[in-house]
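Please read the structure below before turning to the comments.
Every protein chain of the complex appears in place save one, which is left out.
Which chain is which? They are A and B, in the order written, and residues in each are numbered from 1.
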Amino acid sequence: MQTSPLKTLIAAVSLMAATHAHAEPQMATGQAMAWQCAPCHGVNGQEFSEAMPPLAGMPVKQFMDAMLAYREGTRPAVIMDRVARGFTDEELNAMAQWFAKQPIKPWEQTTLQESLSAQQAGAQAAGEKQ
Amino acid sequence: MLKRTLLAAALFSVSAIAIASGGHGEKPQANPWTHFSLDNQIRAMPSGDATRGQDIHSQMMCNACHGEKGESPSRNYASLNGQPEAYTIKMMLDYRDGRRWENYHQAEIMVKISQALNDQQIADLASFYAQHKTQPWTYAQPLAAAEQAPTDKVVRKGDFERMLTPCASCHGAKGEGNGVVPALAGQVPEYFVRTMKAYQSGERHNDVQKGMSQFTHDLSDEEIQALAEYYAAMDRQ
Partner (left out) sequence: MSQFAQSLSNGKLGRRELIKRFGISAVAASGLFGASKNAYAKSAPHVVVLGGGVGGSTFAKYLRFADSDVKITIIEQYPEYITCLRSNDVIVGYHTLDELTFNLDTVQSKYQVNVIIDKAIGADFDKKTVTTAKGQVIAYDKLVVSPGIDFKFEDYEGHSKELAETKIFHGYKAGPQTLALREQLLSVPKGGTAIIAPPQNPFRCPPGPYERASFFAEYFQKHNPTAKVIVLDPKDRFTKDGPFKKAWERLYGYQTDNSLIEWVSGSDGGRVLSVDGKNNSVETMAGTFKADMINLIPNQRAGKLAQILGLTDASGWCPIDRFTFESSLQKEVYVLGDSTIADAMPKSGYSANSQAKVCAQAVADTLRDRPLTKSVYANVCYSLAGDNYGVSIAAIYEVRDGLIQPKGKSEGVSPITDKPAQPILEAVYQKNWQREFVKDVFS
């Protein structure tokens, strides 16, 4: 599909609007939402020795199946049903893509550089430019 | 595939530094099993009822992690369906009494749940899981063609050079398990690898007289990974 000049203009204007006021900002990034899970699932989901399951490197389908089941109440849970009910399909997918790219190793053994690359890969997978 | 191995390695490497937490809850001390004491203990258990077991499966929220009938919904939890009754009973007793404590924080859920159950309830659960046959794990990937033959050989014929008894000789031709020997068919591959690694390092040692751990030492990471995938996809039908 070709982008018309008008569309480009509209896009540019709305981008400016978003920069300035809080008018209609874009959906939160998968990364920003995924960060919110860290106190339970470890920094970037990289906790591998706890009762709560790790999320880093989780295949997208397993993640989505789990979250949708929690949200719809078809998978019993202690806490995740409540958490999952806070997210739309699109938001869940953005987090799924991001978590799938996080390294499967404990946070303590991950360098900052390594993590920044992985986080960037996650953002790209979620279709977000960094 | 590399990822899977990494997951197991990750689970594993931290376990070495995970210390039993102070404060809340002390680790019970139980003597290691002998064949004799284990036999006696299993025989002394009441007989289970699968219908009651199903109820407990839901009441104790086992279904949150282990699925409706014991089939695990994710890489992070073990599948329980199709396990022989004696195996499930042994695991629950091992968690309860501190024999299965290979990684305290991860095992903590099972420790606390098993401590909240009595022998009858444990037997009922065991009966429930035994009633539902193993099935290929939902997310199993077919094993790469090149790995099929060598893996199949380890499973059925073992490896005389390395004194590896065929897995099937204890775990059954269809990975169905027998008595206190677990079923492997349909097991979650990450859990399989994690377990093998824990046996290898001695972190897990609730097997009777090293009955299992002795076979893990000579297996390579690649072989363990292939075995995990082989069994995850195994169909008993």
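FYI, a contact is a pair of C-beta atoms (placed from the backbone, for glycine too) under 8 Å apart; a residue touches a chain by one contact, two chains touch by 3 or more.
The structure displayed is predicted, hence computed values, not measured ones.
Taking every chain of the complex into account, the omitted one touches A, B.
Which of B:Gln59, B:Ser169 or B:Gln209 touches the hidden chain is settled by the complete complex: it is B:Gln59. Chain B residues in contact with the hidden partner, per the touch definition given at the top, are 21-25, 58-62, 64, 105, 108-109, 112-113, 116.
Interface with the hidden chain, as seen from chain A, comprises residues 15, 18-19, 22, 25-29, 32-33, 35-43, 47, 50-52, 78-79, 82-88, 91, 107-108, 112, 115-116, 119.
Just so it is clear, only the chains that are shown with their structure count from here on.
Once the centre of each chain is set as its mean CA position, chain A and chain B turn out to be 32 Å apart. The residues of chain B lying in touch with chain A in their complex are 3, 6-7, 9-11, 13-15, 18, 58, 61, 63-64, 73-77, 103, 105-106, 108-109, 139. By the touch criterion stated above, chain A contacts chain B in their complex at residues 48-51, 53-54, 57-59, 61-62, 65-66, 69, 75-78, 103-106, 108-109.
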